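Note that this complex is displayed minus one protein chain, with the remaining chains in position.
Up next is chain A:
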Amino acid sequence: MTEMETEQIYQVDVGNLLAFNPNHRFPSAPSSREELVKECLEESRKLVQAVANALFNFPSTETHDGPIVQLPPPTTKLPREKHVPRPKPPTKWEEFALKKGIQKRKKDKVVWDEQTDQFKRRHGYDRVNDDNDVPIIEAKASDEPGEDPFAKRLDEKKKRVGKQEKNRLQNLKAAEKAGALPSHVQLAATSLPISGTKAQPKKIGKEELGDVAGLAATSTASGGKFDKKLPGEKPPKKQGKHHKYLPVVAGRGAVNPEKEQTNNVLSKIFSKHSHEILNVGKAINMYNVKKEKKKSGRSDKSGRSDKLKPKKDITKKPAK
């Protein structure tokens, strides 16, 4: 069989080393398995030979590992694994630069630094015009008194960095919309958006959760005594008495503890250094506040009574 004939009969895709014989028909009832396999192999051998004919006739370059041929691109069309990469939308700056006709320029990596009289990198550690190299900032007439110029400079820098970060996020969001987010970048929602006056839901800690669980467990009529315990449930915290009542009647041969407690307080107040325990300023404040409250309370009462009390008799004069 010549080459021309084989090409007509077989469909050969050298790029995939694939050959297809669409004309062969197997007998409908093969006599035995062995014969069938034999026939298949024989037919396939011809196909492999057809591919090899094309392959070995390509110009090859000899290497010490063997001859290397250049394969043509595959002709069999197969689906892609992933979509074709989408073009990245221009950033806000790129849009602006295009509108204004601003072109990119290459900048030198190393620049002459006049502060230190040597060449330094443009960016990064030990860079040119580094703020850290300036020990003194000269005062200007426009300076406000009482303002730290160093702190101001740092603050401004922080603001600039923050703004750039915001811009970056905005551009990335636009890229995500276009489906062209760089493969190593992921945008993740940090928390739910704050809507209106509603406060952000706070994460409840382990301790807090335990406290709440304890409260819930003891809030039945029996104080949780007859409730079924869940597996792994711990006994509620803060069980038992909190207020300690002292005995009113003294025991034999002992002082009345309640009386003693009161005495202690009194002796503190009437002691030599009583002026030290009394915070005069606070006391005056408290007194004033109480007075104010009393006043306002009275006025409130009168106001309310005027407005809200239904007048029983309109004809009757209020003043007696």
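Annotations
Here is the rule we go by: a residue touches a chain if its C-beta (ideal position, glycine included) is under 8 Å from a C-beta of that chain, and two chains touch if they have at least 3 such contacts; residues count from 1.
As a working rule, contacts and distances are computed from a predicted model.
Not shown: a single chain whose UniProt protein name, out of "NADH-ubiquinone oxidoreductase chain 4", "ER membrane protein complex subunit 3", "Ribosome production factor 2 homolog" or "DNA-directed RNA polymerase II subunit RPB3", is "Ribosome production factor 2 homolog".
Contact with the chain that does not appear here is found for just one residue of A:Lys92, A:Lys109, A:Lys173 or A:Lys268, A:Lys173. Touch with the hidden chain on the side of chain A covers residues 15-26, 28, 30, 33, 36-37, 40-41, 43-45, 47-49, 51-53, 55-57, 60, 63, 65-71, 73-74, 76-85, 168-169, 172-173, 183-191, 193.
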